[in-house]
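Reading through the C-alpha cells given below for one structure.
A single protein chain has been omitted; all remaining protein chains appear in their positions.
Our next item is subunit A:
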C-alpha cells in the first residue's frame, strides 16, 4: 500500500507525515508522532479517551483518518501546558484529585478545554452534559466536574 503524504498543524507546529489510508489519526499521533497523550479506550467513538480538537471542533481521533488531517489544525493534550506552566484545567485536576488511573484524563482535559472555550461559565449540568462523551471508570465524575468549575472560575478571572 502506498502511503498518504499529509501536511498538517499540530499544537501550532507544522508537521508532515506519511500514513496508511486506513490508519486513524489516533494511531498516527501515538505510533508515528510519539504523541501518546490521546489514548485508545474503545476505538469506536464511545469513550472519549482519544479526544482532540480538529479545526476548533472536539472529535474522537479514533474516528478520524490520519489522511483527513491534511491542511487542518489539530490540538492535543500535549499542547495545553506552556513549558512547565500547566493549563488551569490541568492544575485544577491535580488540586481536586480529579483522576486516578489517568487513562481518561487527557480526553477529559481536551473536552473541558473545548467546553470552556465555547461556554466560559457553564452550569454544573452543562459541564455534565458537555463531558458526557468521556467515560471515567475510577473517579465517579464529581471531582472532575468540580475541577472544571474551579478552572472556569480561574480562567474567567485571568
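Descriptive notes on the structure:
In this section, a contact is a pair of C-beta atoms (placed from the backbone, for glycine too) under 8 Å apart; a residue touches a chain by one contact, two chains touch by 3 or more; residues count from 1.
Quick note on the criterion: contacts and distances are computed from a predicted model.
The complex includes a chain that is not drawn, and of the options "Phosphate transport system permease protein", "Carbon-monoxide dehydrogenase medium chain", "NADH-quinone oxidoreductase subunit I" or "ABC transporter" the UniProt name matching it is "Carbon-monoxide dehydrogenase medium chain".
Interface note: of A:8, A:51 or A:139, the residue touching the hidden chain in the full complex is A:51. Check A:75, A:114 or A:150 against the missing chain and you find that the one touching it is A:114. Subunit A residues in contact with the hidden partner, per the touch definition given at the top, are 1, 4, 20-22, 24, 43-46, 48, 51, 54, 57-60, 62-65, 67-68, 70, 111, 114-115, 129-134.
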